[in-house]
Each structure stands twice: as C-alpha cells, then as structure tokens.
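Yeah, one chain of the complex is gone here, protein chain that is, but the others are all in their spots.
Think of it as A, B and C in the order they're written, each chain with its own count starting at 1.
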Amino acid sequence: MSLHPGVHSVSVTPFAADESLDEPALRSVVDYYVDSGVAGVLVLGVLGEADRLSDGERERVQRIAIEHVRGRVQVTVGISHPATVVTAERARAAERAGATAVMVAPPAGSTAGPALREHFRRVGDGLSIPLVVQDFPAAGGVQLPVEFLADLAHVLPPGSAIKLEDPPTAAKIERLRKAAPALPIFGGLGGTALLQELEAGSDGTMTGFALPTILVEIVEAHSGGEPERARSRFETALPLLVFEAQPVVGLGVRKEILRRRGAISDATARQVAACLDSRTLAALDSLLEIEARA
Amino acid sequence: MSLHPGVHSVSVTPFAADESLDEPALRSVVDYYVDSGVAGVLVLGVLGEADRLSDGERERVQRIAIEHVRGRVQVTVGISHPATVVTAERARAAERAGATAVMVAPPAGSTAGPALREHFRRVGDGLSIPLVVQDFPAAGGVQLPVEFLADLAHVLPPGSAIKLEDPPTAAKIERLRKAAPALPIFGGLGGTALLQELEAGSDGTMTGFALPTILVEIVEAHSGGEPERARSRFETALPLLVFEAQPVVGLGVRKEILRRRGAISDATARQVAACLDSRTLAALDSLLEIEARA
Amino acid sequence: MSLHPGVHSVSVTPFAADESLDEPALRSVVDYYVDSGVAGVLVLGVLGEADRLSDGERERVQRIAIEHVRGRVQVTVGISHPATVVTAERARAAERAGATAVMVAPPAGSTAGPALREHFRRVGDGLSIPLVVQDFPAAGGVQLPVEFLADLAHVLPPGSAIKLEDPPTAAKIERLRKAAPALPIFGGLGGTALLQELEAGSDGTMTGFALPTILVEIVEAHSGGEPERARSRFETALPLLVFEAQPVVGLGVRKEILRRRGAISDATARQVAACLDSRTLAALDSLLEIEARA
Partner (left out) sequence: MSLHPGVHSVSVTPFAADESLDEPALRSVVDYYVDSGVAGVLVLGVLGEADRLSDGERERVQRIAIEHVRGRVQVTVGISHPATVVTAERARAAERAGATAVMVAPPAGSTAGPALREHFRRVGDGLSIPLVVQDFPAAGGVQLPVEFLADLAHVLPPGSAIKLEDPPTAAKIERLRKAAPALPIFGGLGGTALLQELEAGSDGTMTGFALPTILVEIVEAHSGGEPERARSRFETALPLLVFEAQPVVGLGVRKEILRRRGAISDATARQVAACLDSRTLAALDSLLEIEARA
C-alpha cells in the first residue's frame, strides 16, 4: 500500500516525570493525531526521541501505536540504525507488526555513493511495505543529491517515498519531481515551508507540529483548489510554526502544547535534553492565545 | 559613542555581473538603508560576503560606506580574522576611518576560555569605539556561554555590545541581560525572532532583512508602548522574514529584492555561491505582492 | 574493585561472513587478548562496532565475554547511549552481569556543563563498580576540559577513571594528573602516543591494537624502570601502531590481523563500513613481516 498524500504527524514519545515510557499517554496522543484528521502517524522519528529509547522501548512504542491506531490512519515507523543488518531486521519487524511503512535516514558518516545505495537496497530487499528515505542533512550530516535520490528509487520497494528536509526544500522538491516523477515526496522541517513545498509539487508533509488540524486545513485548501485560503491559513499559523521549529527548545515546546491540549500527561523529555525556560513558556502563552482567535 | 538602540541594517556588498565591486551601487544601497529609518548600517558582515573580498576591497567598502553615510546613521564594520594581530590592526584602521563600532566573531576552531578572552581583549585594547561580539555559532562553530560573554564585557571598550545569534535567542538574551545588565544586546538571524527578542529585553537587531522599514516599524511600536501593533506587524512580515532567512538562497533572495527596489543594479553574488532557482523566484513574487498589500 | 594499571585490550566484535554475531570467535578472541598478558578486556567500545549492534546483541557480547573470561582478567563494558536513563539501566545490567567497570562517552551534542555532569552522576549513582569516562572528541564532538573532568571525579563511583583520547594526550594527562592526583588515567588512540602518555603519568592504555603483547612489553619495561627498553620497543612497533590507527581502514586492518593470528575466523565488519583494499593489504603484509623479525 502506498502512503496517502497529506499530513502525517510525527509523534512525540510521552514519558512520565521519572522519564519512563508512558503507555496510556502514547495511546492518548495517537488518538489526538488521528482526531486531527491526519492521513498518518509516524512514530520513532527524531521528534519521538527514538535515539533516547532502548530497543525494547522502541518495540513497545511501535506495537502500541499500531495496535491502538487499528487502521484508522497509516502508521510509519522510524527504524534508522548505523548497521545495515540491524536496520533490515527492524524493517522486517515493523512489517510483521503491521506498519504501513518504515523510515530510514542514512547512517551518520556515510556519503551518497554505491555503499549507501547498497545500504538502502538491502534494507528494502524483499520488503512488502514502502520505505521512506529521510533526507535531513542537519541531523546526520549526510548530503543526498537529487541524482542520488532519483536513482535510489529504483532499488526501493514499491510505493517508497522521500521525506525531504534539505532546505531550501521547495527548489529541491521541484528538481526531484522532474528527475523522478512517480516518487512521492513529503516535506518536514516543522511545516515552516509547507506552502512553498505544496506549490513545488510535494505530496504533503510528515512533521511534528503540535496542532496538526492547521496543517490539514492548509493541505486541503491547497489540494481543493483554494490557493488563497491555503496561503492565508499558512501565514496565520506561521508564528507558531516558526516558534515550534526552534532548535534546542522545539521538542519541549511541542510536548508542552500537547500537555495543555490534554493529549499527554507530562511534558518531560528524556535527559540529556534542554528544559523549557520561563521566557519560552511566556512566549508560547501569547502565541497560543492568538492562534485560538485565528 | 555607544550604539543606538533599534535597527542596524547588515548591508550587502553589491557586485557587477563580472563579480567586481560595484561602488555606485554600494552608495545607493547605503542610501536605501538610511532612507529606511535605521539607526545604523553594518558593512562587511556575513551577508556582506566579507569572506569573499580581498583586503583591498574590504578597505574600499569600509571607506565608501563611512564617507557616503556622512554621519546620517551609525556605521559598524565587520573585522573578524583568524589572527589577533590582524583583527587588532583592522580595528584601528576602522577607528581611523571613522567607524562607529567594529564587529568581531570568535575565530573558527577557538573555544570559550582564557585564550579567546585574550583575543578579544587585545583587539579592543586602546580602542576608543565599541566592539560588537558576534555570537553566531552556526557560522563559526564556536559556542559562547552566557558566563563567558558577561565576563568578557569587562575587558572590552566602553559601549561594547553583543550581537546574539545563538538560538533560541530570547531565552539567552534574558539570561545575559541578568548576568550583565549594562551590556547592550542586539538580535540578528534575519529578524525571525525579533518580537521575542525585544520582549526579552534586546536593544534592537542587526540584520540583513531587505525591507528594513518593517523592522523599524516593529521596534518603534514595541518601544512606543504599542505591543499589539508590534506583534501584528511582526506577524504580517513573518512569511517574508522566514523566506529571506533560508539557508543557501537567502543571500540571493535579499540581493534580488534590493535589485527590484532599485537599491542595487545587479543581484550577482560572488562564486562559489548558490544561484537563485525559478521556484524560489516565483515564491518571492508572491510574497512581495502580499507584503505590498500589508 | 579498581581497574588494574597496564593494558586493557579493546576487543573487536567478530562477525560471520553474513554479518551475524560469531559467538565462538568472540570466545576465541577474548582468549587471544587474555593470553597476551593484558590486565583487562573492554568490549562494546568504538572498535567493537558497538553502535552497529542491537541491544540484544550487546547483551550477548557482554554476557559471553564476562562468562568466558571467568575472572582471568578484568572486563570493562562500553554502555554509552544518548539517554541518561538508558545508560543508567545498562550500567546496572553490566554490574549484575559481573563487569569490572563500565565505560561512558558524553552523548553527541552535549557540552561540558552542569547537565552533562548530571548525566554522569545519574549513571554512576548507586553503582558499585567504576565508571570510565571516555574523553574522545573525535568520535562524538564533545570537548571535556581538564577542569570539568577533575570536578566530575567527585560524583563518580569509587575507582572511576578517564580514558583520555583528546590529543595531544601527554600534555592533557599531565594537567589532569595535577588537577586530580588520585584519578586513574588511561590512554587510547591505538597506542600511537603510549610512550609519551606513560612518561606523562598515565596508568596504562585501553586500546585495540591487535598485537597487545607489544603494548604489554612497553608498559612493563616502563614500569620496571627500563625506560630505554620501553622506548626501543615502542619505536620498533610504531610503524604498525600508526598503520593500525589509520582512519577508515583501521578496523578492517585489525580484524585482518586477528584473523591471520587465528583469533577470529572472518574479518568481516558490519556494513556500512569500508572494505580493505589491496594496497592496504599489501602494506600490512610488509609490516607484519618486519614486526615478526623485531
């Protein structure tokens, strides 16, 4: 099955105050995303603090999310790992668990070339679900040229896609669209360039913005032939989009918003992570108040 | 003399199509900034492609800018260099040429500590004009903790200031304000967090946003006791603020806007630099059209 | 129990040709290190491709190594992880499994400061075995000043030590020795500066050099009051020390040497990793032949 176009929410991983995995809150936040009208949920991404989990916890998050969604929306699972064999094993485990798709970023320190192509090929080999390639140089330091991505598509399972987070994204989406017309492309980066990405031909976005109904409204206005409404909604939301996308505190801001909306019980992030300062919290108050009036 | 609070425009360096320095355009763009109502102009910053100039060209830019401004606004000159003695010599040359202040970033590869403190001390030693410390880790990779900056202020010339571009900026401004109450602090980063920076106690911004009248309106509304007007103007401008602040193409976008406004004759940037793609230009058209209606 | 001074061999993790964990070879290579006369073995370090293992495989390597060593030498286990709670859980699991000590590197992206100090404190809290802090900026990008390390020692379990791999190592060892006289310090970096490190006061080395008997000879000559013999042995070994310490191919070279010595059955490293080229293999032939005559 291919990934649905539109908005896929990148889920946080909720923790209790003692930093243990909060399973009821995971179910609750998944419902929150589903109720926002998104096409899918992505667990175990960067925002999901996947790197801060043990393998056992990753398995629990994957299982609970898939079971709790029960097919209401699609579920993509982040499985990136430095070793090809471990990534491949995670892909098969996600497939068995019922995931719609898996997401894989290039290992840190790798470079676009035959060895990296082989990494993706082996991970996708025999897989019956799509593989989403995460092109996010800011996280792992790996640059993936358009030519590499277009060629890579030939060795991936049917329906595979790119999560394109190499800014400026709109120009790269347009070039990749030309080089590989059938390859689905999703944006990310907190949705801060969502409008330009849609105009450049993206299929939607996979991102962790904590008020996903807004993203859904923008995408639906755009695909429904109402470009002015899409632009207007995007621009009204931009202060919050930019605020959530801040480095260092972005994760904390999103967890705090989800907590205030009742989607999770505690905004705790796993250490070593930055804590929210009073200045950021005060700014958040203003932004949410204004958004409520939008 | 201290730096005036408010907006200091970081100037581009105009080039002809053959990449040679365009002196008439430099005078013209300086007028453009002055006519925008800014408190000052900053030449030879990152946006000014200072690293892409020879020393002789730097001297010409400095001289022309100062002479052409003729005291209408303040002029700060970027003088960062890997060697202490060369930076110090540049500081003296800028002082002799009539600069209001000089700006110095830590050398790439240095770390916050006694040796870096000594670098700044030697550069400022005997200097009669303020030294602006550029705290911009994304450019040079050097982290400057609040404690280091507050302590550094003790060895800098009177009136010295910080250009704080280490996001999230508002929280760091608030902490630095507490640690060094008398130290002037300016934001940067394209003005994308200008409102939060002002609310956190900044003295203004030093940035290259190509429509500085908007920044001036925001700062004046804020300092004039009209926080709602400041916020409203900030949010209306945010799509363009964010668009200009994009990596890779940001410089080209700003030069293109200045060209359309008649401030420079040619949007050429020195190679090796990215060229503007049609997708980015199309998005710029939309944004400018909307801004014209704001 | 404190770590014994001397040589602790950083173990490779042997794989079969299909990249699966080769348990018999792990037992065999552990015997090889023990028979070399080392004071200890360190499993799940960088050379051990720890980042390329699943948690389940890490647990198997830890268990097999400790069981197979059966107290003949000390066993240190690498447990670094981005999250404090997971690292702490791994520390407890290593303690229960019978490890002599655990080794922890600072999470990538962290900086020397209160939050990182708290990370180490929480990991070591209540732990009855020593914690080895790996100071290896080339791997994770984190600089740990001497002052930070000396202060950190106050919150670590008794017997805790530093694996100091921040070149130039001898000078830093001397400064740390002065700042924290009771803190054990081991070198690393392939042993390429072993002589200078011993002269500067190190307690030995923890490194993956594939012919550890040579390291043992150097350390014993040094501690036995025979500095000239230590120097002579070090200098004879230096061509091979330097050759093994090469970036990119170093791991492959060491696995190939261990294979030729019969310590492991297959030199396979997990992908994504570089493969050995014929040029490197030819150079290795020459070096081993010469070493055999030394």
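Just so it is clear, contacts are C-beta pairs under 8 Å (C-beta built on N, C-alpha and C of every residue); 3 or more make two chains touch, one makes a residue touch a chain.
From a predicted model like this one, the values you see are computed outputs, not experimental measurements.
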{"item": "Per the touch definition above, residue among B:D35, B:D55, B:E226 or B:D285 touching the missing chain", "value": "B:D55"}
{"item": "Residue among C:E95, C:D135, C:E174 or C:E217 that touches the chain left out of view", "value": "C:E174"}
{"item": "Positions on subunit C contacted by the hidden chain, ascending", "value": "167-168, 170-171, 174-175, 192-193, 196, 199-200, 231, 234-235, 238-239, 242-243, 246-249, 277, 279-280, 282-283, 286, 290"}
{"item": "Positions on subunit B where the hidden chain makes contact", "value": "19-20, 49, 51-56, 81-86, 89, 107, 110, 115-116, 118-119, 122, 270-272"}
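Here is the rule we use: only the chains that are shown with their structure count from here on.
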{"item": "Chains in simultaneous contact with subunit B and subunit C", "value": "A"}
{"item": "Core chain by centroid distance, with centroids computed from Cα atoms only", "value": "A"}
{"item": "Length of the line joining the C-alpha centres of subunit A and subunit C, rounded to whole Å", "value": "37"}
{"item": "Of all residues in subunit B, the ones touching two or more other chains", "value": "none"}
